[in-house]
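Yeah, one chain of the complex is gone here, protein chain that is, but the others are all in their spots.
By written order: A and B. Residues from 1 in each chain.
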Amino acid sequence: MLKFLFALVALALSVPAGGLLAGLDRKLTARLQSRMGPPLLQPFYDVLKLCGKSPCVSNPWLVFCSFVCVTASALALFLFYMQGDLLLLFFVMTISAVFKVAGALSIPSPYSNVGAQRELLQMLAYEPLITLVFVGIASVTGSFMVADVYAVETPLLLQLPFLYLALGYALTIKLGKSPFDISACHHGHQEIVRGVLTEYSGPQLALLELSHWLDTILILGLCALFWHTSFVGMVILLVITYLAEILVDNITARMTWQWMLKNAFGPTLALAVFNILWFYVR
Amino acid sequence: MDIAKKLTEALGGYINKGRVKSPWVIHYDCGSCNGCDIEVLACLTPVFDLERFGILNIGDPKHADVLLVTGTVNHRNKAVLRNIYDQMPDPKAVIAVGTCACSGGVFQDCYNVVGGVDQIIPVDVYIPGCAAKPEAIIDGVVLALEVVKGKLGLQPLPKTTVFE
Partner (left out) sequence: MLHILLWGCIVLPVFAALVTLVCTNEALRNKIVFGGVGLTALSAVGLALYGSFALPIPATSMLGSLITLLDFVLLLIILSIVISRRHKLGLAFALAQLAGLVFLDFGLLDGHAPAAFIADTLSIAMVLIVSLVGGAICIYAIGYMKEHEEHLRLARTRQPRFFFVLLLFLGAMNGLVLADSLAWMFFFWEVTTLCSFLLIGHDQTPIARTNAMRALWMNLLGGVAFMAAMLFLQSTVGTLSISQLLAMGTNPAVQAGAPLLPLALLCLAGFTKSAQLPFQSWLCGAMVAPTPVSALLHSSTMVKAGVYLVLRLAPAYVGTMLSPMIALAGLFTFVATSALAVGQSNGKKILAYSTIANLGLIIGCAGIGTPAAITAATLLLIFHAISKGLMFLCVGSIEQHIGSRDIEDMRGLYQIMPRTAVITLIGIVTLMLPPFGALLAKWMAIEAAAASSIFMPVFVVLIAFGSALTVLFWARWAGLILGVNPLARKAPSTEIQEDTVRFALSALALAAVVLSLLSPFVYAGLGPNIAAQFGLRGLYTVSWGLFDNGIGLFAVYPIFILLGAGVWLAIRAARKAASTADGSAPCLPYLSGIQMVEGEKIGFNGPMSSLVQPTLSNYYLAEWFGEATLTRTCNTIALVLLTLMLGGLI
């Protein structure tokens, strides 16, 4: 029961945390470009404003999809806080991605359709990697439960360093950061307008933004599992990882999906498999 | 019931704050010589940094709050301007950037020109100049926010809608 309450509170706290993180991201990005950047609370202003926009719904299914999307993201994070099964929470996260795409496909707009197709290819690129990362974790801990990670005495990072790189690669794709902002770009606009997000407007867009915050928190939570033994280590790992993500986001240009798939399926997969084999042989 | 009412009021207050703090911009070039367009883009550079005010150049009318128009309106693109304006969900504001967008400028009364943007859609703020300077554009956007506040009933409408 205590665990349940804890998870509920953590989930509630994750929303502001995700928003702050997004604000921090924009602030840091601006600093990297020697700009002032927006206030830290900017993502909250954005979402609040979007909630107040008048509805413009070309298809009621779009509303349906945005609600399911945010529910699934929240549920995945909740399962993580309940220290549940890694694979299961990943599958629940898939629901969220699938419905985001389904909504975009349900509108006869070329931009949202192309965006949705690209989003699907991004999913194709990161899903096998994340599955392998979880299997790698399970080969160390002997279980897929988050709870059992804590039973291991050395940080996972030391045993699965290559897998962590693969995870980082997959996460960049999942978060849609450059060079993988292929399906939709979070800043400015691109050749397919706002890609998969084009037709979501007002409150629906706010919900998708919310689900993105929750996904970010969940992903950082997964990264944190790699240094669970000490709180300081965890923080250091997360800070370094996220800074690296922002840095990569800023210094790279958008690549094509072909490039993304080849690199996800080639070198990155090789890294992941190598790490699992290496651990297995040891 | 009382609490619910208060809550909605409070939420409404926050939403209004968000509206003022996060104007996303869509930029449409009606028929500009590109002088004003370059200045609009200059606003986004590190020198002027529009994002300080939460302003993003978003490129999708369905996500945008402010329509920035440059150039004169002509018969070929007036429908496009109307369409983009119509696709922006309320509340929204329109800013005419540059003399051409304000009044038609030197192209006024040309056979193919309709005139300023306000011939087609309601304009909230006019930013004259050929080309409008980035500082002027930024101040114009901030003035537009004052107009938005006025429209939301948060404060009286500003006396002028022309930035000079």
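The rule is simple: a contact is a pair of C-beta atoms (placed from the backbone, for glycine too) under 8 Å apart; a residue touches a chain by one contact, two chains touch by 3 or more.
Bear in mind that the values here come from a model prediction, so they are computed numbers and not experimental data.
**Student:** Checking the contacts here: which visible chains does the omitted one touch?
**Tutor:** Listed by label, the shown chains it touches are A, B.
**Student:** Using the definition of touch stated at the top, determine which of A:22, A:68 or A:156 touches the missing chain.
**Tutor:** A:68
**Student:** So one chain is hidden, and I want to know which residue out of A:22, A:47 or A:104 touches that hidden chain in the complete assembly.
**Tutor:** A:104
**Student:** Considering the complete complex, identify which of A:14, A:113 or A:268 is in touch with the unshown chain.
**Tutor:** A:113
**Student:** Extract the touching residues of subunit A with respect to the undisplayed chain.
**Tutor:** Residue positions of subunit A that touch the missing chain: 55-61, 63-68, 70-72, 75, 78-79, 84-85, 87-88, 91-92, 94-95, 97-98, 101-113, 116-117, 120-121, 123-124, 127-128, 131-132, 135, 138-139, 142-145, 193, 198-199, 261, 269, 273, 276-277, 280.
**Student:** Need a quick check: the contact residues on subunit B for the chain that isn't drawn.
**Tutor:** These residues of subunit B touch the chain that is not shown: 28, 60-62, 79-81, 83-84, 86-87.
Here, only the chains that are shown with their structure count from here on.
**Student:** At what distance in angstrom does the C-alpha mean of subunit B lie from that of subunit A?
**Tutor:** Here subunit A and subunit B have centroids separated by 33 Å.
**Student:** So in the complex, the part of subunit A that touches subunit B is made up of which residues?
**Tutor:** Interface residues on the subunit A side: 26, 30, 33-39, 42, 44-56, 187-190, 193-194, 197-202, 205.
**Student:** Once bound in the complex, which stretches of subunit B touch subunit A?
**Tutor:** Within the complex, subunit B contacts subunit A at residues 12, 14-19, 21-22, 24, 46, 49, 51-54, 56-60, 62-63, 65, 87, 89-91.
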